[in-house]
Each structure stands twice: as structure tokens, then as C-alpha cells.
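Read through the structure below, which is laid out as C-alpha cells, and then see the notes.
What you see is the complex with one protein chain gone and the rest in place.
And then subunit A:
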Amino acid sequence: MSRVTLLALQVLVAVVCLVLWQFFASVPVFGKILLPPFFFSNPVDVFAQIVKWFSSGVIWKHLGITLTESILAFVIGSAGGVLIGFWFARQPLVAAVFDPYVKMVNALPRVVLAPIFALWLGLGIWSKVALGVTLVFFIVFFNVYQGVKEVSRTVLDNGRMLGMSERQLMRHVYWPSALSWMFSSLHTSVGFAVVGAVVGEYLGSAAGLGYLIQQAEGIFDVAGVFAGMFVLSAFVILIDFGVTLVERRLLVWRPTASDGRG
């Protein structure tokens, strides 16, 4: 199938869905409106809301806040995950001692931590960052741990036979291997950074996309909720696209960037 046909079909799906939505929300079928506007709104109103946000410029502030929180959560969570992952992988004893606790914390649904973080860190951005960090940290941690553990035996022996010291092995063998695992989970961890930020905002904040959605919901403004959702997914797709570009640059040496591990 050519690219143009594929694109046309993809657009067609969106158009059909939107037309059906608009139709059932405004035209009575057998004397009944199947998608009552109070519960389902309609595409025209949602679109109008989005336009209003962007034309008045309100949305930028909220997008900016959510983006800041996501980036901070990603950076802090990744840094922690890399450090601890490395440390655990190189010190089996430490890993063995902490193993049950790591599993316990990871098993905990992170949403329940949001009230605690709100209490500790207030309603500003840091409580959201903290929530995102708890999500990102474990993904990066497990991947880096695995990456260091599963360095090919032969490659490691080769490094040793070439005369590498422990430090040089770190730099030329363990580190690149761990990074490649971390990058292969980049999409997931970036996605979770955004989830942490938005959920945190939703549960208590004064700004951000999650706040917008929560506010709209509070006054039964379904168009606002849908508009928030659309802006959010467009935002995530854009970030994901950025991640793909970064990944393509950094993992040129991998056979195919798409054969995802982890």
C-alpha cells in the first residue's frame, strides 16, 4: 500500500468517527438522541473549546507546567534509576538484601502515593514530579539492572583480554550496554513521566492539563473534558515523536531500532 493511500485511510477513520459522533449527538434516531450532549458533548463544541484555549493563550501556561513536570520527573527518575540500577547490578549482595523491598514498592499502585506527596510537597509542581519519579524510576532501574547483568560474556572477556581495567570496562562495556536497555524503554518511561504529572495534577493542583480536565469535570463541562483529552494525546504524541528522533540518533549501532527489548 502506498503512503498516500495509507494516510487517506487513516484520516478516513477519524472522519467517520467524528461524523458519527456529531450525528448521533445532534440528530434524533427514532425520536431519541443516542448520545445526549450533556454526557457526550459533540465534536464541534470540543473543537470550539480547543480553539478558544489556544486563541486566548490560556493553554500554553498549562501545557508548560505539565511539560516541566514531565521533564523533571523523567530526568530525576532516570538519573536515580541508572545510578541505583548500576549499583545493584555490580553489588549482588546489596541487590539481594533490597530485593523484597524493591518488589514491594514496585507492586504498590503509585496513585495512592499522590495524597502523601501532596501533603509533603504541597500543591505545586513538586508533588507531581515526585509521583512521576516513582513511575519512571522503576522502569529505568529494572532496564539498567538487566542491561548491566546481561552484558555478553564474550564481549566482557574480550574487554578484559584487551587489557581493560574495571573502570574502563564500566565505560566501554557496562555503560553502553545499560544505556541501550534504558533507551529501549525510553518510550515507556517518558509516557509514564507524563502520566505521573497529569494524574498528580488531576488529584490536586492549580495548573496543568490534568487540572484543566479536573476543572471541566467539576462543572460538568464534558466538552472541556474531551478537549483536554485531545490536547493531552496530541501532546504525548509530539513528545513521543521527539523520543523517536533521539533514539534513532543514539542507537544507530543497533540492528533494528524497533526490535524492542524490555
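The working rule: a residue touches a chain if its C-beta (ideal position, glycine included) is under 8 Å from a C-beta of that chain, and two chains touch if they have at least 3 such contacts; residues count from 1.
Going forward, contacts and distances are computed from a predicted model.
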Name per UniProt, for the chain absent here [options: "Sulfite reductase", "Peptide/nickel transport system ATP-binding protein", "Mannosyltransferase" or "Cytochrome c"]: "Mannosyltransferase"
Residue of A:Gln22, A:Thr68 or A:Ser180 in touch with the missing chain, whole complex considered: A:Ser180
Given A:Leu20, A:Leu34 or A:Leu162, the one touching the chain that is not displayed: A:Leu162
Footprint left on subunit A by the chain that the document does not show: 152, 154-155, 157-165, 168, 172-173, 176-177, 180, 252-255
